Structures are given as structure tokens and as C-alpha cells.
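Here the structure comes first, spelled out in C-alpha cells, and everything after it is commentary.
Left out: one protein chain. Kept in place: all the others.
Each chain gets a letter, A, B and C, in the order it is written, and its residues are counted from 1.
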Amino acid sequence: MSSRSIRFTLNGQATSAAVETHWNLVELLHQLGLTGARESCGQGLCGCCTVLVDDIAVSGCLFLAVRVDGTKVTTIEHLDQAGLSLVQQAFIEAGAFQCGFCTPGFVLMTHQLLERHPDPSEDDIKHYLSGNLCRCGTYPEILEAVRLAAKAKKAARS
Amino acid sequence: MSEIGRTLPRLESRAKVTGRADYAHNLRVPGMLWTKIFRSTVAHGRIVSIDTEAAKAAEGVFAVVTGEDIKSVMPEPYFGPAFHDQPVLALDKVRFVGEPVAVVLSHDTHLAEQAVQLIAAEYEELPPVFDEIEATTSQAIVHETLKPAGTFADLKHLAGRKNTNIALDYQLRRGDVEKAFAAADHVFEHSFRTQQVLHVPLESHAALAEPGNGTLTIHTSSQTPSFVRMEIARLLGWPENRVSVKVPFLGGGFGAKVYVKIEALASALALIAGKPVKVALSMEEQFYTISKHATTFTIKSGVTKDGRVVARKCDVYWNGGAYADIGPRVAQKTGFTAAGPYDIENVSIDSYEVYTNRPTAGALRGFGVPQLVWAYESHTDLIARALNLDPIEFRRKNILRDGRPQATGTAMKDAAIDKVLERLAEAMGGTFDRGSGGMRRGRGLAIGFKASISPTTSCATVNVNADGSIALYINTIDMGQGSDTAMAQIAAEVLNVGAETVRVVHGDTDLAPYDMGTLGSRSTFHMGHAVKLAAEDARAKLRALAAEVGLPKGTNYDIKELFKKRYGMQAGTIVGTGAYVPSYAPPEAKTGQSANVTPFWMVGGTGAEVEVDTETGHVRVVKLVNVADVGRPVNPKIVRTQVSGGATMQLGFTLHENMVLDGGQVTNASFADYKIPGFRDIPLMETELVDAEQESGPFGAKGVGETATFGVSPAIANAIEDAIGVRLTELPITAERVLRALRDRDGHPLGDDE
Amino acid sequence: MMAFDWAEPATLKEAVALLDPEDATVRAVAGGTALMLMMKAGVFQPTRLISLAKIEPHYSQVRIEKDGTLKIGAMATLSAVEQSADVAEHFPVITETLRTLSNVRVRNVARVGGALAHGDPHMDLPPLFAALGARVVARGTAEVREIEVAELYAGYYETHLKRDELIAEVIVPGLKDSRAAYLKCTSRSADDWPALGLAVHLDVEGRDVIKRARIVLGAATDKVTRLKETEDALNGATPTDPVLKRAAATAAEEVSLLGDAHGSAAYKRELLKVYLVRAIRHALRGKHA
Partner (left out) sequence: MKFTGELSVNAPREEVFDKLKDARFFACCVKGVRDLKELSPTTYAAHFETKIAYIKFNFEVTVELTEAQRPCRIAAKIEGKPHGIVGRLSATSAADFHEAAGVTTIRYEVEASLTGRLGSIGQPVLKAKAKEMEREFVENLRSGFLGDVEAVLP
């Protein structure tokens, strides 16, 4: 059987879908109208296809869609449910993007980074984000955005 | 507050951080067919047969289309901005491994991909040629006949020329170099090479063509919607008004998406299928689509004993690959700056665009200038070292200053070469830690310049709606450089509103007027002028309206009230239009001399500090200082980001990016093996904009997108020599090459086993 | 990619039973990151994939036994190992190595079992685990056996696992007072497959005598390779500059290196010499690192 019916939570909504076993997660999301995760390098190296599955970041282009059966899937489109997140605000403030194609991946990874390291060093940031590529070369501004977001999150906590 | 010089976040910021910005990549429409391309497996050959039967019979296949089939909708299916040499799908011959030969259409992209594997083509192999120098004398002829498009006057003499791979031979002559060499105290000659590299924007090329009732709409990731419309209309034999080209945001361009790339194919397929068809390339396929020229540049200089360069001879060979694309422009427009930003009495330049059996080369951020600066700034340091002169002092003595004639004879104006050099000298001066043991540090710098492409036209429309809101209609494409925001700022400045209130409608040939293209850092200057003119036109019309409704001159009025007074209700529109084409004097054919060769100059330089691991050859760039003359920055924050971004891209081209070919096949057609800079490759970046003003620019502004790419490569090579005393003359500067150079110098060369 | 069957057995035993030794197009998939790349490239077209995602949860555990032995379930993600405080405390060399292994998202998905079974010589864990004397527990239809990681590889992408065997667990002996280091060298961008990966594991006597060395090379050969002659050159020696230099020369002689896009064989030989010295010094400097 190459076609399967799966159920999962997509951005807080119970969702069911019929998927072919050979579809990857990005293909499924595009069919569901969510285009914030995009396949670019197709090899899990650039981060444009970042999606959270059970709150853990994965490369959607290397993740078979059947595997999200029974999971909670969160995409970039869910982050501003209650207005722009602090990370998104920081990216705007720091001007941390140019063409914007890689930006959803960087934003999602920054959310993950700050959960793991609330006060990251420059080295932490560079290592954590080393799997996301920005061909426009906006790295210095992204570094700044992560710092701003960390600061804003800290302020929000206290 | 002035809108010019204001750091305003990009207008589309929210859409981009929430993943909701539109890209052609995202687009799908009901009933759409996907495509997968069957590509050539030989570098040069005659097509004997293409067997598509098995593919046609495969599951889910709607159609399989070959080059011959394209002729049913495009009788002469050859395109290109300089030469009409590129077939929509290969016809008669294939000219590189990876050339599109046939296409499978299916509602399912996976089924299309499977069916492609069932296509079989037979070729009669012809000898291929890959090297740009060999190609100039090779018996292997890539194109039997040269077919200039007629777009550019200076290519006309090439029409119908046979049995040559030289698509353009540009020359410039000023003074008498031979005589000057004979009289010079010293003569230096060096050769430098650069490798073929790629743009690889993260959004690969995507185009969706939808046939209508005698019309065709193409949604595409293009930097040049007006050109796409013109070229597709020409191929179809239709008037332009039946072709619409719509471009959302681009996920990066860098020159990869100029002119026609996949649009002709998508258009032909849509018309053949009678359905919407999407052509979306994979990352691998970008490697077969467009690249940056590999080059060989031999440069020879005559120098007096006190360090004045009195003569320079430049021979530049551009490896254009299988199709001309815009390469002939690169060879000419860039070629005339090959002698560098120096005041040299006697200059001779020969610049050759050469066909080979590699994937096509075209425009990439800098339009060939970084390849030239690599050579002339490495050469400059080599001369200074040989003459025991301080490299900065040597440059100071020779740079072109305002008012002095450049090699074309055009007098320099508003080119802050001196300021850029002085700022770099300051940043890189002083003492620093030179390292110890096997780790050695050094510093180097380099400067470069570029002429803007000319003469080209931009048009803009500004609508003032009856509620006073303003919309700007332009075909400049925002591919990340921030043009929407900058253009809104220019319009807002004229119309005295906040830029964030201006709506920018971009990339739609049905709505916005002609623009030559978003390329060559031309938009801020050319479209900036057009927008300014359009906004001024709208302002004049508003004033006229005010006068018409009886308001005394100089009255402060609310625009909304003005419309109400005139039309009795909230109604009406004021349309301001602007068109701009700079003045230009074409160069004299034999000497390249012109009194007005460019509307403005871009000037940039880089200072690098490197640390070299002498045991492994690894080069770590510790610091890059990028200094640019951008005129007056419209949006300083965005300009600075562009400057450091450009330098980062060139850093990749300098240290590791390299398109590797084996038997014509690109063997590293993926990000696993073609490495672009990531977070951990980025040095400390310093960005400096010198205090400058482009008098002829809109509000003193000029282009900036390419400026920071110029000096990066030679600054690093110069810093490496400063650190360890060896000179690298070929890009990329890999760790292995550095170690080999060190070992060669020490008389213990590394073996050559693979 | 082409359609295939998808099976999700609930136990490892069932998964093993679903393998078909006669049919190479039936494969087990753990994290699937490496397999997906092969499938997307069109070189591997499975007829059936057996997902291990739903097998018993204890195969995802990471734990340290009383005697200091580290046991990692084959289905533990690389991230789980990276984030394990126990691993960081007792095997810092593993934590350090994981930090630069591919990227966060791959580590979140890739499993230790898959990383060892894939057999790409450029990977970081196989040489490191081989140097640490780790063993994999392979479960087949008939038997369960242990294989030294150092003996697991047969060639590029090839292991000595049988067609009906799956890795169930990895056992890493406690480091005790030994020293270990893994250094890799990328020759293009910072984040890249290595040109060379070198793991060293040293038992040290007194302050500075190497009692026993285990040296394992990755990336520069077609399979993970133990450098036994180099080990012999170091065993019982005090790592002075001349000793290290000699060991480096031995290493460069003893193994035939493979040139690739990361560097020629000649270059990799130089890297091997340099990195051997650096890795040993690095191992001796840190407590466990």
C-alpha cells in the first residue's frame, strides 16, 4: 500500500490527509496551502524547509510525510498567532533578512535555540545555526537579531 | 524628517518573517502540469534520435515534448539577449552536459521524474572544448554560425561569422603601450585565473505559464519582466500586449534570473499542452542553467622607477560556456575597466568572450568585475613588492582622481576612489599580531571599480488615489536588495508622505511600465530617477488640481479634499509618470574611446586580515573591512546589509566555491559538494560607507549591490602573501593550494596523486 | 521518488522478520536522513521500507551502567546523545563530536543505529566509536551477536551486517582514566563533510607514557580504518616531538588514502600527519577530552 491516511495536529488544528508514502513533509504542507517551509537544497543543509515535529526542528525535505502521523506539526505560519513573536520582531528590528526565502527556517531555529540556550554565546549561535544558509549573506544581522531576541525574551520573563 | 537616508525596515518585513511572502516557487494553480527535464549526457554532439515512446506510455504522463515539438508554437525557437543562439530545447546539437533535450509533463512531479528516466537519446559525439584559451584555436566549434540578436549595435559585425568560438572580441587602445613598455624602467607580467562558480539563489528558477484567450500569463522568478515579455512575444510572433509577465518576490537573484532562462520553455509547453504548466528547477538543475565565467587574464605593466604605472596591457579570456547569454556584454562593458582604477597613459585591452562546452556563464553580482580586480589588484601588490614600495603608497600614486580620464577617455566624476583607499589604509594600518609558530597572520587590501550599464531605460508610474494614498508601479524586482523600500522612500520624499504608507506594486507588465531589468546595480540610479520623475509629475498634477479648484498657490491642502472639491466625492486618480535614460556616447569600435561611457561609477574596496595554518594550508579570514562609495545611501541599514552580503558571497568564491567538471559533467551539483558560506565561515565584518554624493543620481544616490564584491579575493591573496610570503594566482584559494604553494617554495613539493 | 510500501512494526523482532535477505529493495529506516538522500537522488528505489519509529521505546534509551559502560539504543537520536548530561560527564569526546556533526535538524532525526549502519566513511561517529572500542549488538532472525565497530565496515556504504540483521544497541566501554579525542578537518567551508576525521584513544600510564593507543581514521579512506602500525609506534612511548613525528610518518605510510573533492590523496597524507599529532596532544591535554 503506497497511499496512507494520516492524522496529525497541524498548527493547533486536527488534520487528516491522504499521503503517498514517497511524499516528503514539504510537499504535504504545500498541498495544504502552507508555503512557508520550502525545499531549496533538498538535502537538509540549507534549513529553508524547517518544520517542527513534536516541537523538534526537522528538515521537511528529508522527512517522509507519513511519519507525521500522530504527531504535532508546527510551521512558521503558526508563530504569529498572537502577534509577531519576539524572535520575529527581533529579525525585523535587526534587518536580519534580504530575499526572505531562508528566513522562516532561521526564525524557527532561533526559537529552538533560545529554548535550549536562553542566553547564547556567539559560538552557541553560530553552531546552532550552522545548518541554515543565507545566500544573501545576512549572517551579521541574524546574529544581532538572535541577541536582540534573547534580550527581549529575558526581559519578558522578568 | 527626510525620507532619504532614513533607516526604515523593509516594507515587506512582516510577510517575510511569517513565511507569507510570495515567490514563484510557491505558486500552483488548479489543473496545472508539472515538468521534469531530460538533459544531455554528452558535452558536444549531434542529436541522432530521441526515443520518447516509453516515457509517453508511462503512468501519469500527459505529454513528452522535444525541441522539434517546440517549433509548433515558436517557429524559430532560439533566444538570448546578445545572440539568438540558445534553443528552448536542444535542436540538432547538444552543447553541454545537462542541456535540456526533452520534457515530460504530468500532474504528478514524481511520475514525471520517473518517466524522464525512460527517455533515451542517441548522439553522434563531437570533440568538446572546455578551456577558454584552447577554445580560441580549437577545431571543436561550439556554434557553426554566430547569430547576434541585433539588440546591441557593436555585435553586428559578428553576424554569420563561421568557425570560431569567439563570440565577442572587444578592444580598447589608448596611447601606445609598446612604446611605453620599451621606455619603462620595469615591466611586469602575470597571469591569473578564476574558476567557474554559481549564483545558487536559495529559490531555484520557477515559472508558471498559463494560456488564456489569445493571451499568455507567465508568473516567473525573473529579474527582467519587461525583457521576458519582449522575448516571449518575439518567439511567439505576438504583440507584447498579449503576453503578461508577473513576478512576485525573488528568493535571491544575483544575476541568475536575468533575461530568459526557463520562461520560453514554460511558455511553449503551456501553449502546446493548452494548460497551465510549471517549470521549477531543482538545486541540481541550477548547475546546468547559469554560472559565472571562469577567466584567464594576463596583465602586463610598465612602471617607472619611482612607481608610476605608465602602460598596461590586458588580455582577458571569458569562458562563456555553451551559450552567449549576456556574456558578450560582460566581455565589453566590464572589459573596459580591466586596467583598474588607475591613471595610466597607455592602455591596451583585448577581451574575448569564448564559447565552450561548459554550462553557460552570464551575469553574476559584479558582472565580471571581481574576476578583473582579482588579477589587477594581485598584480598591483606584486609590483609594489618587487619595487619594495608600500602597496598603499603605490596605489595612492596611481589611482584615478576625479576629472582624470579613465582608459575609455571618459573623465572620472563622483568616484570616491581616493576616499575608499584612504579609509582602507586607515582600517588596515597600524601594528597587529603577526602570529607565531605555524599560525601566521597578514593583511592585505584591494580596490576596484565598475561602470554602470548604459544606456538603459526605466519607467515608473505613481498613482495618487482619491483618498490621498499613493501607489507606485514599477518593474524593478525586489529580490532582497530592498528596492521596494528604497523606491517608496524616493516617492515619499517627493510627495512628502511617510515611505511606509506607499504601496509598491512590482513585477507586473500589465500594471507597471517598462524597465530594462533589475541588474548591474542600476535600479537605485535609473529606476530611482524614474520614480522621482513620476512622483514629481504627480506632485505637479496635484498642484495643478489645487489651482484648478481655486486654491491660491502655496496653500497647504489635504489631498483628499482636493479630489472631493474637483469631483464632488471621493473619486478620480492622479497618475504621475516618469521615464529615465541617461546620456551616453558609444565607444569608438577600434579604440573603445568614449566621452561618456557610463552614467556613474561604483567604487569599492576590501581590507582583509587572515591567519594561515602553515601545516595544513588553511586560511582563516579574521576580519574583512568593506568600504564602499554608494553616493548618498537611501536606506543606510539596507545598504550596509547589501555591502556585507556582497562581500560574503565573494568570500565563498574566493575560498571554496568551485564548479567541478569531469568530462563535461558537473560533479558537485549539490550543496553537499558545492559549499557556500555558512555561519561559521563568516569573519568579523566591518562595513564603511564613505561620505560621498552622486551628483547626477536621484537625491545623490547610486547603485550598491555589487560594490563590495570587487576587492575581496585579491585582498585575501595579498594578505596571504603578507602572512606567509607565497602568492596564489588561481581561485579558489583552497587549503590544499596554499599548502602546495608553501611546499613548492620550500622545495618539498607535494605529490600529485589524486 | 517512487511509491513504496510502508511498514511500521511495533517490535524490533517484527522489524527483523520483515526484512527480506533476498530482496535488497526492502530496507529498514531509522531516522531516514541518509536513506532519503539516496532515494531523492534516484539511486535507491525501495519497494518497501520498514520504519523502526514505533519499535519498543527502550531502543531509544541512552544510559550509563554502574561499571561506566555507555549503552545507546539504536533508535536514540543523535540529539538525545548530544544532550545527555551523563554522556557529557563521562564521555565528553562524544558530546563534543556531536556538536559539529552535520546540523541540529539532522541530529534531531538521525539515529545512532542508522549513523553506524550507513557506512559512509565520511561520518564522524564510526571512527570515534571504533577508537573507543565500542561494539554494536546486531539482532538477526536467528541470533543476536556483537560486532566491534572497528570491524563493522567492509567498504564504501558496506558493512558486515547480514541482510537480516539490524543494529539494536551500541555498547561503549567506560573511558575510566583513558583519554580520547576526535578531530576532523574540513577543507572547504567550515560545515562540510570532512577531508579527514581522526579518533585517538589512549591509555596513559603515569604522567606521560602511552600504554596503549587506538587510532582510527575516517573520511580519507573507503572505510573506517584502524591504524595499527601507528598504534604500535605509540604503545609504550612517551609522546615527545620525535615520537609523534615518527608515528605521523608511520600513519602516512601504513594506509592508502583516497583523494576526493575534499583534497588529493597527497594532501590528505599531509593532513593525516598533522592531525595525528594534534589529536594526540588534544587527547592528552584534556581530562577526558
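The rule we apply is simple: a residue touches a chain if its C-beta (ideal position, glycine included) is under 8 Å from a C-beta of that chain, and two chains touch if they have at least 3 such contacts.
All values derive from a computational prediction rather than experimental measurement.
Asks: May I ask you to name the displayed chains that the omitted chain touches in the full complex?
Replies: B, C
Asks: Tell me which residue among B:Gln196, B:Asn319, B:Ser452 or B:Asn668 touches the hidden chain in the full complex.
Replies: From the options B:Gln196, B:Asn319, B:Ser452 or B:Asn668, the contact with the absent chain belongs to B:Asn668.
Asks: Out of B:Val42, B:Val61 or B:Ala266, which residue would touch the omitted chain in the full complex?
Replies: Hidden-chain contact among the options goes to B:Val42.
Asks: May I ask you to list the residues on chain B that touch the chain which is not drawn?
Replies: Touch set of chain B with respect to the missing chain: 38-39, 41-43, 97-98, 116-117, 119-120, 284, 287, 662-670, 672-673, 754.
Asks: Name, in rising order, the residues on chain C that touch the hidden chain in the full complex.
Replies: 24, 27, 38, 41-45, 119, 121-122, 155-158, 222, 258-261
One rule holds in what follows: only the chains that are shown with their structure count from here on.
Asks: Could you tell me the distance, in whole angstrom, between the mean C-alpha positions of chain B and chain C?
Replies: 43
Asks: On a C-alpha centroid basis, what's the spacing between chain A and chain B, in Å?
Replies: 30
Asks: Based only on mean CA positions, could you tell me how far chain A sits from chain C in angstrom?
Replies: About 29 Å, centre to centre.
Asks: Would you please write down the residue numbers of chain A that are in contact with two or more other chains?
Replies: 20, 22, 42-43, 45, 127, 130-132
Asks: When you check chain B against every other chain, which residues touch at least two of them?
Replies: 110, 672, 676-680
Asks: Can you tell me which positions in chain B touch chain C when the two form their complex?
Replies: 110, 113-114, 117, 615-616, 618, 652, 655-656, 660, 667-668, 672-673, 675-681, 734-736, 739-740, 750-754
Asks: Sort out for me which residues of chain C touch chain B in the complex.
Replies: 1-3, 42, 185, 187-193, 259, 261, 263-267, 269-271, 274
Asks: Over in the complex, which chain C residues touch chain A? Could you list them?
Replies: 1-6, 32-33, 36-37, 39-40, 49, 51, 53, 79, 99-100, 102-106, 108-109, 190-191
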